[in-house]
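Complex shown without one protein chain; remaining protein chains in place.
And then chain A:
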Amino acid sequence: MKYLIAVLALLVLNLGSTARVSAAESHLTIEAALDFNVAEPLIRAFEAAHPDIKVSYHDSSTLAVDRRARDGSPPADVYISSAMPWQVALANQGRAARLDLPEARQWPEWAKWRNEVFGFTFEPVVIAYRLDLARHTLPPQTHRELLQALQIPQLQGRVTTYDPESSGVGYSLFQQDARYSPRFWDLVAAMGARGVTPEATSRAMLEGLSEGRYWLGYNLLGSYAIAWARNHPEVIVQVPTDYSLVLLRTALVARNAPHPRAARLFMAFLLGPKGQHVLAGQTPLFSPLDGVVGPWTAARLRDQVGDHLYPIPLDASLLAFVDPLRREAFMRRWTREITILDRTDDPRPSPSNTADQRTARPETPWPRRPTTPVHSSRETQP
């Protein structure tokens, strides 16, 4: 009965919209932390399926997406971001609309929260290195091997990873890493000893690798890295074989969306078989749905790299990461650990002797270098 009413309502809405080609409903604003050239096939396919809706797509950083969702200036309809904790926090504050769509109901439980936030991709987090590294040491396949590889002096100044300060994704990934193993901090200390260069985006890291500035990158988004490695043979992508985090890029419809109908149609498309088919075939984002056929699917990825893929759970525990005090504590520890081995080349750091070392260290944690923008017109995505 309820379903019938919903169908009738949709019918009425459809009739109404076709009759007067409503100007208000013919637009859809998407604010996304996702490169337009990556998302373009999706958007084009949606526009082809709904020719009456004109999509305006704006891509920016995760923090910018979050800012716009909060300020709403001007409000967008759909927000897409890879910073899962911030997206969940938006929903927790009641800024996301609950979607009562068949596609939403059928979406796997582990990849959605409250039927408000939907993880629509399945992106592994990877290690990337230059072939040069293989000449000096065994290329790392696990986190332990990565720690060992960091011992070779040739890597000094040629290591890169996310900047947790400026990148929401990077911060979330490190938090998740720290949750899994306390030895993560050894890794941070070792990277710090090699003079790690923090970058705000995966693309910046990949460009540095191709240019030869970096030999080793840690915690890159697999979706970008794998696509990049196809065109840049000097870059090798390794999905860690002990454990590999998987990031779900999330989408939500704003509660105050100016075009709710178009937003719902877009979500139905994105989560439905059509959108997922485009995702699996024409973008490197990997479809989390079983039964979708294409080169970029979670099922295919599992076949290739094995069973040690650990999706970051999309639930309320992510809210802890955005707690200001926890973030502050994490950043303090990060700052401490990354500089702990500055003075010595001791590969075996111990967190207990931090106090006296800290007092003797300079204030700046690591040398910052300006990151070159990739697009002149747009902000870059992580």
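The rule is simple: a residue touches a chain if its C-beta (ideal position, glycine included) is under 8 Å from a C-beta of that chain, and two chains touch if they have at least 3 such contacts; residues count from 1.
Just so we're on the same page, contacts and distances are computed from a predicted model.
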item: Options "Molybdopterin synthase catalytic subunit", "histidine kinase", "Translocation-enhancing protein TepA" or "Hydrogenase nickel incorporation protein HypB": UniProt name of the undisplayed chain; value: "histidine kinase"
item: Residue of A:34, A:55, A:89 or A:245 touching the missing chain in the full complex; value: A:89
item: Selected from A:46, A:79, A:113 or A:162 as touching the chain missing from the view; value: A:113
item: Per the touch definition above, residue among A:54, A:179, A:230 or A:308 touching the missing chain; value: A:179
item: Residue numbers in chain A that touch the chain omitted from display; value: 89, 91-94, 113-114, 179, 315-326, 329-330
